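A single protein chain has been omitted from the complex, and every remaining protein chain is retained in its original position.
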Amino acid sequence: MSAATQDTAIRTGRVTRTLIYLVLILFALFYMLPLYVMLVNSVKPLDEITGGGMMNLPQEFTIEPWLKAWSTAQIGVDPTGLAPYFWNSIKMVVPAVIISTVLGALNGYVLTKWRFKYDTIIFGLMLFACFIPFQIVLIPMARMLGLMGLAGTTWGLALVHIVYGIGFTTLYFRNYYAVFPTELIRAAQIDGAGFFQIFWRILLPSSGPIAVVSVIWQFTNIWNDFLFGASFAGADSQPMTVALNNLVQSSTGVKEYNVHFAGAILAAMPTLLVYIVAGRYFVRGLMAGSVKG
Amino acid sequence: MARTADADFKTRLQNWIPKLVLSPTIAMMAVFVYGFILFSVYLSFTDSRLLPSFGWVGFENYSKLWRLSHWEVSLTNMGIFAALYILICTAIGLTLAIFLDQKIRGEGFLRPIYLYPMALSFIVTGTAWKWFLDPGIGLENIMQSWGWVNFSFDWIKNRDYAIYTIVLAAVWQTSGFVMAMFLAGLRGIDNEILKAAQMDGASNWNLYRRIIIPQLRPAFLSAFVILSHLAIKTFDLVIAMTGGGPGRATELPATFMYSYTFTRNQMGIGAASATIMLMTIAAIMIPYLYSELREKK
Amino acid sequence: MGFLDIDNTTKAYGSVQVLHNVDISVEEGEFLVLVGPSGCGKSTLLNMIAGLEEITSGEIRIKGDVMNGVHPSKRNIAMVFQSYALYPNMTVGKNITFGLEMHGVPKPERDKAMQEVATLLQIEQLLDRKPGQLSGGQRQRVAMGRALVRNPDVFLFDEPLSNLDAKLRVDMRTEIKKLHQKLGTTIVYVTHDQIEAMTLSTRIAVMNGGYVQQLGTPQEIYDSPANIFVATFMGSPAMNVIPAIVRLQSGVPQAEITRHDGSLAHLPFSQANLAAWDGREILLGIRPETITDTDGADRKSANIAPLNNRIVVTEPAGSDTFVSMSLGGKDVIARMRSDAEVRPGQDFDFMVNMEKAVAFDPETEARILP
Partner (left out) sequence: MTIMKSLKMTAAAVALSAGAAQAADVEVLHWWTSGGEAAALNVLKQDLEGQGVGWTDMPVAGGGGEQAMTVLRARVTAGNAPTAVQGLGFDILDWANQGALADLNAVAAQEGWDEVVPDALKAFAKVDGKWVSAPVNVHSTNWVWANKAVLDANGIGVPGTWEEFTAALETLKAAGVTPIAHGGQAWQDATVFDAVAMSVLGPDGYKAAFVDLDEDTLGSDAMKEAFDRMAVIRANVDDNFSGRDWNLATAMVINGEAGFQMMGDWAKGEFLNANKVPGEDFLCFRFPGTQDQVTFNADQFMMFDQGGSVSDEQAKLASAILSPSFQSAFNVVKGSVPARTDVSDADFDACGKQGMKDLAAAAASGNLFGSMAHGHAAPASVKNAVYDVVTAHFNGEYDSETAVQELVDAVSIAK
């Protein structure tokens, strides 16, 4: 898509341009603010924070809180730091993202290219499911996981995320495939390609942009989830957010704010990276389908 | 008299595969979404407290719910929050997208800055926001130390204004995402139309107001769906920033429901509030879905 | 029984019937064109032959085998689409051989077939490119190559030329015709362009409103249109349809028509059976090229009738000059040689070749048969 390079037809004067830059930079500062607070306080000794200057730059720079948050902070009874929980999160997020994206892609493919009676109603029901508040599903979900023998396992947790993410991935892929030429599917049918061959050989190679959107969306949501992670993970599969919460939310202990902030940034690192690295493809992916809503 | 009996096995299989592929999703939706909703609605008519129990009490939970001033506060807050949040996010998102679309140098640098808040959960940023908004250590303190002695920004501590600080933080998180959606929409508009309009003598203002923004309708709709879904699910934000306080001034239906179901051991009332929330969502979403999906057919 | 039989076939979406009892039998090696305005059902019929749409009732048979419910890939057909439908992620070569691969043809054979087709269509140098790098005409060739390589029983073309510019369209038209003559394959071709229909086909099915209006050779369709729809749809400029009254004069039926100034003119019919319509209204159909000046009149015709009328507009078009006038309250176009001396406002003596004239029943719009 050549849109990014095409000339915009709009011309603006010098004063307007200055104003535009000013507004854009002001907003950038606004967006950076919380990250600034977290960053400066994560490299200060604790007494500098409790002593007052929480917004100031550090007088004494230290990397100690980062090391502590990663490898030695007390998360439960063991001073393990966040490191082991990081891998728990990865083990849960990766399959959940992949499966929900693949299922979303298949659903989108069926709902646009293999239309059948009531398919819009089914899609409507899937879309409406995106709006279900997660708090109400906790107890029945626990029961179902128990019945399926998945309680307290990484797969159980991944299943929960797949179930509640599939509405979104289906939405993205459906809107994308809706503008994908149906003639291509027909041509492939005449060529003798079956359902999965068409999907695999024809549709999927062209789905890059929307797959990026779907993966970013799912990755961020699942990585950042706390409620399901806390409720359905087992002792050895608790994700990063639960560990971070355990680090930060001590009700009756001493609060090490600098370690907390360092831990918070560490916990957010993968999602931050995903946004920064894949951000440009994200806008492109949105362009390619989802905003056609 | 279609002679389907003639159809060979592969063809018949091909006819079934799409439905087979869809069926796991349909089954999951049926059980994990709609089954659970029905279960929750059922619970709202029972005497459930700590765990689900099945003693039928009729509408008692609903009548108790409406006697709680606390519930009305959370509904009012939801109204204020959702309206402002959706409005401001859309306005900021659109403005930034239009500005960023003026062949801005450094777009590649600014865009991730606008987008990154979406990547962070409020477990991560909650404390930072709390500090920044705290008059004793945050913005008010800084401004006063810079010489504006009369500068005052204590909304988070003020019962009547605290909900607006929640709006502020929520806008911070998602307006960049909305910007991306609008930017994508803008980039998808045919430039020839813009050139034509300019030849017709339209000013930049008119160009946007009359030509471009009306063409962004799909982006507006997508933004509305995403934003309203986020507004309804807003939960961590409140817990992390105010814990529902000062007093109960920033309680939202989601936090209300959670606290009655899980910390107050009044699952019946929690389920009743959940039912009302779901009905509200349905009242907004069903007409929208209906018009959208029918149009596409 | 033909090579491809469409036997009493209908198509309905719910209660809406889009195709009504279509009956067409195509012989081997025939080039059948389905022509009609958009929405007439021609593409639906093609998709039904291809197996992309279900048949509501009736049968479609290829080589005598009933195709109802048979998967598209099992019908031994190939199709060229309007948008060409080239797979964007595959090279030209892959595009061409994809169908063979799906049918389990081994790679050496696939490559051989690909080379043959590429040579035939002169696209050898394009085989490693992606469709996005091709021009419209090249894509068209690749799409045909993809169809040819399969060596199918029936080729289906769905408006394959409509995305090309005017010149290229004419070139490709010729090329398709050459291919057909060379390979002698059976083709069903959908278009809304009546010139394509006339030039390419061995037979034409003119469709409108879900009905086959007329099925016949191009000449039959042109000279003896079954009804006003066919008469006006086929031919450019369209056949003039003029309200007239049949008057018997000394036993010969004549068409009485109103001239530009309200006076009456009488043109004698060659068809004696119209005597039965004495005194009744009909619609007179006259092709533009059968109204000429004196020099241009068809010498072989036995029935040339003079007609004096005022010229309204003249449109020289190089090879011909189109002259428009008013007859029976309608605008009527005559097609003359370019050297005819005509001026707007001139009262001119036209010659009408009444041998080629047709008459329609104004109520049923069907042609009154001789």
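Every chain is named by a letter (A, B and C) in the order it is written, and numbering of its residues begins at 1.
Following the convention adopted for this analysis, a residue touches a chain if its C-beta (ideal position, glycine included) is under 8 Å from a C-beta of that chain, and two chains touch if they have at least 3 such contacts.
Predicted model only: the values in this text are computed from it and were never measured.
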Original post:
The chain left out here touches which displayed chains?
Top reply: A, B
Subject >> Options B:25, B:90, B:259 or B:275, residue touching the unrepresented chain >> reply: B:259
**OP:** Based on the whole complex, identify which of A:45, A:58, A:95 or A:152 touches the chain you can't see.
**Re:** A:152
Original post:
Which listed residue (A:24, A:40, A:216 or A:247) would be found touching the missing chain in the intact complex?
Top reply: A:247
Subject >> Missing-partner contacts on chain B, residue numbers >> reply: 49-51, 64, 67-70, 130, 134-136, 154, 156-157, 159, 241-249, 259, 262-266
**OP:** Name every residue on chain A in touch with the hidden partner chain.
**Re:** 50, 73-79, 138-139, 141-143, 145-147, 149-153, 230-232, 234-236, 238, 242, 245-256
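Here is the rule we go by: only the chains that are shown with their structure count from here on.
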Subject >> Relative to chain B, chain with the most remote C-alpha centre >> reply: C
Original post:
Approximately how many whole Å separate the CA-defined centres of chain A and chain C?
Top reply: 57
Subject >> Separation of chain A from chain B, taking each centre as the mean of its C-alpha atoms, in whole Å >> reply: 15
Subject >> In chain C, residues with contacts to at least two other chains >> reply: 71, 74
Original post:
Residue numbers in chain B touching 2 or more other chains?
Top reply: 10, 14
Subject >> chain A partner contacts - residues on chain B that touch it in the complex >> reply: 10, 14, 17-19, 21-22, 24-26, 28-29, 31-37, 39-40, 51-52, 92, 95-96, 99-104, 108, 110-121, 123-125, 127-129, 131-132, 137-138, 141-142, 172, 176, 180-181, 183-185, 187-188, 191, 194-195, 198, 204, 207, 218-219, 221-222, 225, 229, 232-233, 235-236, 254, 257-258, 261-262, 267, 271, 274, 277-278, 281-282, 285-286, 289-290, 292-294, 296-297
Original post:
What does chain A use to touch chain B in their complex?
Top reply: 3-4, 6-12, 17, 20-21, 23-24, 27-28, 30-35, 37-38, 52, 54-55, 103, 106-107, 109-111, 114, 116, 120, 122-141, 144, 162-164, 166-167, 170, 178, 194-196, 220, 224-227, 241, 244-245, 248, 257, 260-261, 264-265, 267-268, 271-272, 274-276, 279-280, 282-284, 286-287, 290-293
Subject >> Sites on chain C touched by chain A in the complex >> reply: 47, 50-52, 71-74, 77-79, 81-83, 85-90, 98-99, 102-103, 146, 150
